[in-house]
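Shown below is the structure under consideration.
With one protein chain removed, the remaining protein chains of the complex are shown where they sit.
For clarity, chains are labelled A, B and C in written order, and residue numbers in each chain start from 1.
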Amino acid sequence: MQLTISGLLYQTIQSLLLVLVAPLFLGWVNQCRAWFQNRSGPGLFQPYRNLLKLVNKDAVMAHGASGLFRTTPYVLFACMWLAAGIVPVLATDLPYAPAADVIALVGVFALARVFLALAAMDIGTAFGSLGARREMLVAFLAEPALLMVFFTASLISHSTSLTTIVETLAHREFVVYPSMAFAAVAFLLVFLAENARIPVDNPATHLELTMIHEAMILEYSARHLALIEWAVAIKLTAYTAIGIALFMPWGVIEAGHWEGLPTALGAFVAKLLAAGLGLALLETVSAKMRIFRAPEFLGTAFLLGVLGMLIRFLLES
Amino acid sequence: MEILFVLGIPLAGGLVLALYGHKDWAPELNAAFSLATFVAGAVLTARIISEGPMVALNEQLFVDSFNVFLVALTAFVGFTTALFSRPYMRVEQAHGRLNPARLRLYHSMYQLFSFTMLLALLTNNMGILWVAMEAATLTTVLLVSLYRTPASLEAAWKYFILCGVGIAQALFGTILLFFAAEKVLGAGGTALLWTHLNEVKGSLQPTVLSLSFVFLLVGYGTKVGLAPLHNWLPDAHAEGPTPISAVLSGLLLNVALYAVVRSKVLVDGALGPGLGGNLMMGFGLLSVVVAAFFLSRQKDIKRLFAYSSIEHMGIITFAFGMGGPVATFAALLHMTVHSLTKSAIFFAVGHAAQKAGTQAIDSIRGLIKLSPAIGWGLMLGCLAILGMPPFGVFASEFLIITTAMAKHPWATPFLLVSLGVAFAAIFGKVQPMVFGETTARRLPHPPALIPVFVHLALVLMLGLYIPPYLAEWYRQAARLIG
Amino acid sequence: MGIPVTSQMINILASLMLLIAFAMLSQRRIISLINLFAWQGAVLVASTLIVAGTTGQEHLFYSALITLVLKVILLPWILHRLIRRLNVKWDVETLINIPTTMLAGLLLVIVAFNLALPISEMASTVTRSTLGIAMACVLLSFLMMITRSKAVPQVIGFLSMENGLFFAATSATYGMPMVVELGIALDVLVGTLIFAIFFFQIRQTFDSLDLKHMEKLKE
Partner (left out) sequence: MSQAGPLPIGIILGVIVFWLGIALVGLAAQRRFRLVSQVLFPLGGAGALVLAGAAFAALGQAPASLVLPLGLPDLPFHLRLDALSAFFLVLLGGTSFAISIFSAGYFRQAEGTPPGLLCLQYHMFLASMAGVLLADDAYLFMVAWETMALSSYFLVTTNHRIPEIRWAGFLYLLIAHVGAIAILLCFGAMQGFQGDYTFAAMRQAHLSGFWASVTFLLALFGFGAKAGLLPVHVWLPEAHPAAPSPVSAMMSGVMLKTAVYGLLRVTFDLLDTQLWWWGVLALGLGLITALYGVMFAAVQADMKRLLAYSSVENIGIIVAGVGLAIVFRAYGMNTLSALAMTAALYHCLNHAFFKSLLFLATGHVLHATGERNLGKLGGLIHRMPWVAIIALVGTLAIASLPPLNGFVSEWLLLQAFLFSPDLPNPYLHMLIPSAAGALVLAAALAGYVMVKFYGVIFLGRPREDKLAQAHDAGNWEKAGLLWLAAGCLLLGIFPVYVIAQLDFVTVDLIGRALGDTAGKTGWLFLTPVAPERASYSPLLFLVVIAVGVGFTYWMVRMFYHGRLRRGDPWDCGYPAQTPRMQDTAEGFGQPIRQIFEPFFVIERELPTPFDGAPRYRMTTRDRLWHWVYLPVARLAERMTSLVAVLQQGRIHVYLMYSFGTLLLLLLFAR
């Protein structure tokens, strides 16, 4: 792990970039959705305004809240930040990346989720525990599926390090991997589920019986809620970045190539915009499922992930 | 000289107690005679260890390392059982189950029974061996029916008839043996002496010997309790007084097996290994399997352990059948530890049954609460007999099972299943007796705990450490048996 | 080729033994059963005497004497007394009908002869062929014990089995050592006494000597 100036620079740029851009990306997705639904939309910067509003409010906390409840938003935020630092967005020359490979990345998301679920149960309300249970239900199926996707990729690149995977996929000669197609579909399903998007969850609803993510954060307010909202936005962005890195890795800078930075940045923004558009489109055309269908949905994702790996063995080895 | 004491003391004891067996101090006298026998036996043992085998009384008696260890064991267990029988029989008397006349019979027969067993062990004459075995039946048959209940009468009758008929076959076997031997040794008195037979065993007529062995095996095997000849055993054990169950299980079965093994040595000499070993292995294995499956159907605690005795006799017979130094060593060890453990169990069971006022397993509960010592004694004894280390039963089972795996792998699935089934059956029944809420009551006489725990301590020791002289002794005996 | 007279005599007696054993197997009346038992004893005494005379073995005379006293006089007498004291009137009941039993007995004899054949051929004694008959007698008595449902005939079967054994001991092998014979005789005597005690105890407890009352202990 050579510690280079450029590496440090990339690392800083991309960590900050993802964290700061995340609400904007959320805003972009919401804006696109509004367009698709023929609404005018709240504007690209609405998420920032929301955060600012929340930060300036007095917090209300339930009587039974314990320290865990208060700590969770910070842990959540830190985890997402860490995740944002691992995913190669602009360059693969990230000095922090060796600290965590794809498995650890999944672990980070899991850590955040477990904290959030525990915090949801902390107050002792009916909705809190309901949300926690559903979240964990989604997670235990989504997590393996995500790992299967990663494994498919890592079988191609013989590495579980995300930077190596991206390097391999981006800079080797172009090969069509059928296994990656399966993986892509699986990833898409996991992406929707993990980020509480339609059809698994609806981020915009507070309709009690259908919500998952929102049920967990019902009791949060003000600064805590702001942190959580921000963390959720980072998560969405980071997931998108992972998707981009795995399935559209072109344009990422190799180690030591300074001059590629503008191209890489441009490519990344373009891909992000496209992804946001796609997500909005997808959310608009599909309907929210019943919660009981979620296991089947994610089971499909898991199956596709495993199939992807098998196909890797059958056709590509 | 000691040898005569060993035989003479119990004989005298039997006669004396026939006169005074109903007195208040008779139990102590009984124990004193047994102690004297044990001391004589110990002295004899010490002498054999230092001087080697000997013959006495015109070659009619002889002692080698095989039988001297059984003599010591018999005298020892006879003594501890007498200690146990002291409070036990007093309680029986207090409960009105016995009158003085029967007590006298009991004490007298107890000593005579010891005498017959010791005679069977010490005699050099295959004919006298038969006589002593028959006499052992005769002395105990009235003890089995001591309580005169219908069930005890039935048990005694079956015991008498089945063992009588069985042992009659053994006599025929002995006659055939004599028939074969006199051609080699002449018609003189030496043709039934085992020491002489052993010397010429190679030249005995094989056909006759194989027939003879079949008769001997069926005959003495009945007394050993080998399936399917075992049917008298559970009845007799369950219905007699517990001290008798203890010595029947702990000693008589050993003595009968001793007779079988002596015969096997001769037949192996004449025929080469094969027939004798195979028959014994077959019988042993069958007994283990049959007994194991019977165990789970038992409702009476003494019957339960009677079947366990059948199982263990099966294991020992199987081991003797396999032959070879290791298996024979293990069989001898198993004889020792089984007899110690099983009698300890019967001691504990006897007290437990008295406390609960019944022998029905379902009615004995929570022993550990009222009398922890009895409860733990029963629990540990039961675990020991099931072959749980660090008790000595495991040591022998270890050798037997591993040897079986090496020599006769086909037999191991049977052993595995049987031991598993036996474990489930016995432990499943004993555990609720020991643990849980109690039904027991207090008794007028304190229980005899020393015999129980001395036995268990010895068994524990044998599991962890076998003293060198004991090991040497087993080895010599194993060499003798081959 | 002539067979010695003594040998012929013994063979005749052996056939008698077998005959009596069959008779006992088929006998329905208990008194006759006891008498047949006594006769069997008498045959045994005769054969023992002949063997003793032929071979000049002194102890066989004692053996014959003991047999005479014990099996021809004492035991039948005790049994008769018992029957009277116990007031046993019934006939012998068999579990299997008599013709079948006889047929089984016949098979047993064939088996016994067959088994004894190789032994007899190598035997050096004058009485070598008697071993098969002795074995047959033992097996027939065994069969009798199996098929009789009452206690007394069963015991008689047991005693007649001992007769068979004695016959084997004396005729086939010229007698066991004296100590052994004495011991065996003592055992038989004590055994019979204990049987007698049992009869009374059983009758007292079950009011009958039928063995079907004693089938309670199972498994």
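What we mean here is this: contacts are C-beta pairs under 8 Å (C-beta built on N, C-alpha and C of every residue); 3 or more make two chains touch, one makes a residue touch a chain.
Note that the structure is predicted; figures quoted are calculated from it, not measured.
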item	value
Which displayed chains the hidden chain touches across the whole complex	A, B, C
Selected from A:42, A:107 or A:260 as touching the chain missing from the view	A:107
Residue touching the undisplayed chain, where the options are B:95, B:297 or B:441	B:297
Residue touching the undisplayed chain, where the options are A:128, A:199, A:249 or A:276	A:128
Positions on subunit C where the hidden chain makes contact	95, 111, 115, 118, 139, 142-143, 145-147, 149, 154, 211, 214-219
Chain not shown, touching residues in subunit B	157-158, 161-162, 165-166, 169, 207, 210-211, 213-215, 217-218, 222, 228-229, 231-232, 275, 279, 290, 293-294, 296-297, 326, 366, 368, 383, 386, 388-390, 394-395, 398-399, 401-407, 409, 412, 415-416, 419-421, 423-424, 427-428, 431-432, 435-437, 463-466, 468, 471, 474-475
Missing-partner contacts on subunit A, residue numbers	1, 55-64, 66-68, 71, 74-75, 77-79, 81-82, 85, 96, 98-101, 103-104, 107-108, 110-111, 113-114, 117-118, 121-130, 132-134, 136-137, 139-141, 143-144, 147-148, 151, 154-155, 158-161, 164, 206, 208, 218-219, 222-223, 227, 292, 295, 302, 305-306, 309-310, 313-314, 317
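Rule of thumb we're sticking to: only the chains that are shown with their structure count from here on.
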item	value
Contact graph of the chains (line, ring, star, complete, other)	other
Central chain (distance from its CA mean to the mean of all protein CA atoms)	B
Between subunit A and subunit C, centroid-to-centroid distance (C-alpha), Å	100
Chain centre separation in whole Å, for subunit C relative to subunit B (CA means)	31
Touch list for subunit B against partner subunit C, complex	60, 125, 127-128, 130-132, 134-135, 138, 141-142, 145, 148-151, 153-158, 160-161, 164-165, 168-169, 171-172, 174-176, 178-179, 182-183, 187, 189, 191-192, 205, 207-208, 211, 234-235, 238-239, 294, 297-298
In the complex with subunit B, residue positions of subunit C that touch it	57, 115, 118-119, 122-124, 131, 135, 138, 142, 145, 151, 154, 158, 161-162, 165, 168-169, 172-174, 176-180, 183-184, 186-187, 190-191, 194-195, 197-198, 201-202, 205-206, 211, 213-217, 219
